[in-house]
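Following this message is one structure expressed as structure tokens.
Omission of a single protein chain aside, the complex is shown with its protein chains in their original locations.
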């Protein structure tokens, strides 16, 4: 697989050729790390993927991805400013460093020939905090899935709420969940792939309401962040607390899946729950039965 | 309240005038104990009530109680015999000591003028073990409540399954629950009052599926009996384990209610959830709204 | 339960001094002069209270919303409702006393009332975990919501929570899952639904009871995406910037009304609810009754549709497909 071919690497300085694993601190040859889907060959640590890397990993053909509302960007509902830095200027900095308008990228594409509605989220953009853009894009993707009768795949990631949007940010929980309830009521299939980290309002809204909850190994998943818990209870948490494996053991997720078999697992799950792939634009809703008479 | 006027006391021997509280072991004047609804005046222990005492406590007028299938009795599906005692003969002994055909008494009556379908269960009859008669009577009472659109009140009590009926006994769990599911799907109101003891298949079927779960103070409530648990884990359980209060604390029941306010609590709950009393044979299902337009 | 020993906030101190003067004069008031003096002082107290409360900063409003003497859910249940039966337990794990709920009557309406519950003293606060609900509390609330729906009882909730319980045990039992399930339940709940922020509306733990047809706030309550201290830690990297964060977060009723996040503000008596329980309860009950009458005249389908349309529209950013929208405004 020609992985992450979209990743731009303009120069080849030594610092560019090698990276340090954030988990085991060992040096890894960058090229090898990328060939290995950003999974550390030494310790198995799953590094974060950018939105485009995630899309490339999951969908058949990036060129057939039809993005929803690609130009949508945050407004400044509160007139938020910190130490002279206005929120819109703050956002522009992230746009220039990531090339994104916000953390969430939504759209439709194909996975193993099956049409799906999809959202991926990029942690680099302001810690993937949820503001109105993420809420709206997730909602539009869910509505698209409802309308077209295709499965919904969301790959959540978030450090928490977008403080700069105050209560507008909190209300995105209600907005996204209302769309998901409607999708579920219609019988739609929703699979979420929780990545590092999935926290706070995102976990407590659209991320955890999937029919099948897959997580990447080692991903931090929860509601309250580790730092705040440690402040409150005044002691260190165990290293694995809130890890994907910890949450699996506590009954909160279905599967922890290595990145190299993630796409295959996703395809198998889609096949089993939604049935064999229907041709695009087929009238049949994918969740309808083949042979059971109603 | 003229309580337990139905209780026959033919002689007045000393042993009849006084009883010993099974909880605090103190002597109580029998008459006083019965005036106090069989609640120990010293320690508050709630003694077991017979089926007719329970009916008298809860319904407006015992003479208006219309019993369902009063003559129904156990058959002997397995041809069960223990040490020469055949099951039908075994049952006859209990009939002559209790005057009952089986532990469950089902029927319709009025509570504060409201028509209800009701089941009470008498521990004296073979430890209120659930056989086909209990399963059938509960099912008939649920079906009656469905048919007439009246609330369902069940006062469970059971030591476990009726071994003498083998798998026929176990299947009563499925039978009663299917009727209760149908009743719930119709929007019916079901209130259960768990009494000492409510265990095993009865708790794991119709008893725990009420909209509101009330329990009497100190009642033992659970699935596996204390003795078996202690055998398995090889240690004594805490004294309050499986008590009503313990189960309240663990989130399994709604309310623990003293017997002297049980009827009032039941009436208040009926009024709040089913609305003001409708006249008997009214067309309106009691759970329908008064003013919300549909 | 009203507090035994009232607490005084900084900006309330001069009001307390006035109150002390009144009591002093009152305790040996014999002449007509002294009676007039008392009247005068009382008038002065009322005026000064109004003035102090008219100019509260957002951060001071946070203090009032958190005031330990402020009425809590159970106080309003006692004062505004009758026949309340508290129902307990989530049927999975426990009974969280940081949330209370059960059926009751509001005037002639049969309703289901649920709210976060803070404690009044230390002992009660331990029992109620300072109002910080656990997963089993949210799950109990969901069970009661379903009961409300089944028996067609309008749902009335009260929000008053610093935030969902931030401990590892809550994480283990799925704090986020419990909140998300509540949101999904409320999104389609087939019964009229009114929520009121009566104190601190803190983040997801508040919203977990608050996705209602009508979202009301008492005059001196606040509703925020995070505590000002928490937001200050995140944005200013120091929780001491809480007053500045309180300002920036736009957490007051009037700001949130402008932002379209809430629907209505319920007035409180002069000096806020903690100074006058009965009037606070009366104003709350009047508003709830009025709102309920209005909701009950509408069909459940219409309610759910409007409920979701309202949340659907909050904060929808302008989409600029191909970046053309901004230009096209000109043409």
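Annotations for the structure displayed:
Note that the chains are named A, B and C in the order they appear, and that numbering of residues resets to 1 at the start of each chain.
Here is the rule we go by: contacts are C-beta pairs under 8 Å (C-beta built on N, C-alpha and C of every residue); 3 or more make two chains touch, one makes a residue touch a chain.
Remember, it's a predicted structure, so these values are computed and weren't measured experimentally.
Only one of B:38, B:54, B:114 or B:175 touches the absent chain when the whole complex is considered: B:175. By the touch criterion stated above, the residues of chain C touching the omitted chain are 91-93, 135, 139, 173-174, 177. Although one chain is not shown, part of chain B still touches it, namely residues 69-75, 77-78, 80-83, 131-133, 135-136, 139, 160-161, 163-175, 177-182, 184-185, 200-201, 203-209, 222-224, 228-229, 232-233, 237, 241-242, 246, 250-252. For chain A, the residues in touch with the chain missing from this view are 184, 187, 189, 211-212, 248-255, 265, 268-269, 271-275, 287-289, 291-294.
Everything that follows uses one rule, which is that only the chains that are shown with their structure count from here on.
Viewed as a network of touching protein chains, the structure reduces to a simple linear path. Distances between chain centres, each the mean of the C-alpha atoms, put B farthest from chain A.
Taking the mean of all protein Cα atoms as the centre, the chain whose own Cα mean lies nearest is C.
The distance from the centre of chain B to the centre of chain C, each centre being the mean of the chain's C-alpha atoms, comes to 42 Å.
Inter-chain spacing, taken between the CA centroids of chain A and chain B, is 52 Å.
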